[in-house]
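Missing here is one protein chain; the remaining ones are kept as they sit in the complex.
Showing chain A:
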Amino acid sequence: MEETKVFQKKKLFFVFTSAGKPVWTRYGDAIDLSTFIGSLAAIIFNFQNYYTNSSDALRYLRTSDMLVVFLCKEALFYVVICKISKNKLNQTKETLESLHQQLQNLHIKVISTLTNNITSTLQKRPNFDARNLMGGTHSALDTLVRTSAMTPHFLEGFMPVRLHYDLRNEVYQAFKNNMHEDILYAILMTPNFIIYRYCRKGNSLHYSDVSLLSNLLASYNSLRSASSWTPICLPQYSDEGFVYACITFIANSQISITLISENSNAFKDLKSSGDIIEAELTKIKSQLEDCIKQMPYSVSICGIKEVKHFLYCSKGLDQYTMSGVNPSTRDFLPEIKKQAYKRLLKRYDTAYHLSIFSDYYKGNFTRIDIYRNEQILCIKTLDYTLLVSFSPLLSRNAVYNVSTQLVRWIKQEEQSLFIVK
C-alpha cells in the first residue's frame, strides 16, 4: 500500500526499534514505510535529548483533530497516529489513555512473542532485524488492536462468561480433581470467553496474560486441529522465557482446555490431565455452550429498568462484567449499538478520569455526569469500580438508590458473574 494511502487510515500503528528498524505496521509494508519510521525514531530521539545534559521522553502530541501517542520501552518503540473527531458521528472518539493502553497491549504481545531477550539483543545489535521473528503475527496483532479499542482501558481485569454457580462449580471440580503438579495455570476458555481459570497455589494469573491466551486462541486456527503444545511467553509471569501451553479443544466445540506448565517436558502429563478433564466436561458441554451463546447478557437481567448499561470491576478478583457488549467479539445486543457504545466508553472514561489521581481518590470517589441524552454514574471504592448509564431524566435521588440496588444485585450474583474460586 502506498504511503499516502496508508496515511489516510483513521488509526495507524507502528512498532520499531530504537535504531528505526521497522518491526510491525498495521497497514502498508514495513519496508515501504521504513523512511517514515526512521523519521519517527529521529523525532523520539530528538525529544529525548532536547536539552543538553537532560533526558526526557516523548509522550504524545496533538492537533485539534489528531493524537499521536508514543510508548518507548528501552529498545522498542510504539507509535499510534489516530484521527479523532469531536463532531462527526462516525469518527473515532478514542482518548489518550485508551490509545496508550493499546500500545501497552501491543508491547505485551510483542514481548510475549519474542520474550524480553529481544531488548538485550537490540541493545547489543541495534541493526538487528526483528521482523522475521514477528512473522505470522500480523493477524494476532491486528485482532489485539481491535479488541483493545473496544475494551475499557481503565479497568484492570478480564471478563468471564456468566455461568450459574452450580455449573461453574462442576467445572471447578473437574479441574481440581485432575491437576497435575506440573500445571501452573489451567484455563477453560473459548477464543473470546474465559469460563474458568485455575492457578497453582502461590501464583496468580494476570489479566493481561489472560488476554494474551485469548488472543492466541483467536488468532491461530491451527491450534484447533489437535492437541497443541506451544511455547508462549506470559510477560506478567516472566518476560525472560517461555512457558508451555497444552491446548485441547473439546470435540465439536469452541471450548478449549489450556494447561500451562514451566516444564517443557510435561506435554504427556498435561495431555493426560486435559483428556480426563475433557471427558468430564463433555457431559456439561451443551450447557456451557448455551451460557456462552447468551453472552453478552442483556442489562434486563439485573431487573432494574432504570439502568441502561452497566460496567462493574471487582478489584479483588481482577475481573469485570458488562451488560450488552462483548468487547472481544465486538458483539452488541440491540439495546446498545456500536456507535453508542463507543460514545459510552468515552463518557465512562471522562467520569473515571479524575479518580486515577491520588489528590482526588483515597478510597472513595463518586461522580455523576449529565449529558443531554444520558446520565453516567461512576463509583470507585477500594473493592470495586462501577459505571452505569441512566436516562438523563432520572433524579439524583433515584440514581443513588438504583446504584445501591445494582451493587447489591451484583454482589448477590457474584458467583455467577465472576470466577470466584
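The working rule: contacts are C-beta pairs under 8 Å (C-beta built on N, C-alpha and C of every residue); 3 or more make two chains touch, one makes a residue touch a chain; residues count from 1.
The criterion applied here is as follows: contacts and distances are computed from a predicted model.
Participant: UniProt names the one chain left off this complex as which of "CCZ1/INTU/HSP4 first Longin domain-containing protein", "General transcription and DNA repair factor IIH subunit TFB5", "NADH dehydrogenase [ubiquinone] 1 alpha subcomplex subunit 6" or "Aminoacyl tRNA synthase complex-interacting multifunctional protein 2"?
Facilitator: "CCZ1/INTU/HSP4 first Longin domain-containing protein"
Participant: Just name the one of A:L61, A:A279 or A:L382 that touches the chain not displayed here.
Facilitator: The one listed residue touching the chain not shown is A:L61.
Participant: Against the chain that's been left off, what residues of chain A make contact? List them.
Facilitator: Touching the chain left out of view, chain A contributes residues 7, 39, 43, 46-47, 50-52, 54, 56-66, 68, 81, 83, 86-87, 96-97, 100, 343, 350, 353-354, 356-357, 359-373, 395-397, 399-400.
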